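Missing here is one protein chain; the remaining ones are kept as they sit in the complex.
Our next item is subunit A:
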Amino acid sequence: MSTPQTLQLSLGPVLFYWTRERYADFYREAADWPVEIVYLGESVCSRRRDMKLDDWLGIGRELAESGKQVVLSSQTLIESEADLRDLRKLCDNGEFSVEANDQSALQRLSAARVPFVAGAALNLYNPTTLTVLARVGMQRWNAPVEMSRDDLARLLADCRAEGLDHPCEVFAYGHLPLAWSSRCFTARRYQKPKDRCQFVCQKHPEGLALRSQESREVFTLNGIQTLSGACQDLRHEVPSMQEMGVGVARLSPRAEGMAEVVAAFDAARRGDLPAPDPLALIDAEICDGYWHGRPGMDNTRSASQS
């Protein structure tokens, strides 16, 4: 194997619905964090309208001035003509590149010949699919969240063999985005119709825990999106990511403690990994099952210790 290359770190888009102040504070701090790439924008729900495209562009410009590569993330579930209008504006922003999270965005960006990042929900599982997207302007791609290390290593090797060397990004930290629905589960909890949800998501800056009747955290409800109940933490897998040629490790923002998360991954990519410590970076159940070819909720580190 060649010498491990430098792994870039990215901040994924904020998946939760925060207040304008919280976004502003968060990105003001993030400007000084050791991440190379920052994804911005509302990728979950079109009803979350506190932040307009211009607001995101403003934050993007400040981050770009701090040396960050800024990418705007498109909405994953596109349903209405209004969604398409917003998507067009986002794709046509003329300033920052876009992460395409569905085929509507792919259509818009490929037709306009604008290069893009391919999102994890596009289901990129094989070299032929990646070849198709490379043909229409893909610059970087996100592996599906459910893909294992071994499958990804094979896919990367096959891509290289076919001359496809677009950087691959892995979801390395955070609650995993697992599903999107037209139904809003947060509004359902509050017994409100989605059309009159009163933006209850904003009361839950890290989502709403869904537990089994035995109090096990199974999923996290985030409006129309369902996230994993446990927080994926692949910090200890950073060396193997570097070894197999992953280009970017994505860290998904949370409301508290994100600076520490970034610092820990930054240390990890410089080879400074703490001995396996059972203490999580933050107070949440940890999982890493997908990476090890197991159910996503599994935590192989706790299994190896018990």
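In this text, contacts are C-beta pairs under 8 Å (C-beta built on N, C-alpha and C of every residue); 3 or more make two chains touch, one makes a residue touch a chain; residues count from 1.
Going forward, contacts and distances are computed from a predicted model.
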Missing subunit (named according to UniProt) among the choices "MoxR family ATPase", "DNA-binding domain-containing protein", "Ubiquinone biosynthesis protein UbiU" or "Homoserine O-acetyltransferase": "Ubiquinone biosynthesis protein UbiU"
Residue of A:46, A:129, A:240 or A:300 touching the missing chain in the full complex: A:129
Option from A:9, A:37, A:59 or A:121 whose C-beta touches the chain left out: A:121
Hidden partner interface residues of subunit A, rising order: 76-81, 83-84, 87, 102-104, 106-108, 110, 121-123, 125-133, 136, 144-147, 151-152, 154-155, 158, 176, 178-185, 188-189, 193-195, 208-216, 218-219, 221, 226, 228, 289-290, 293-297
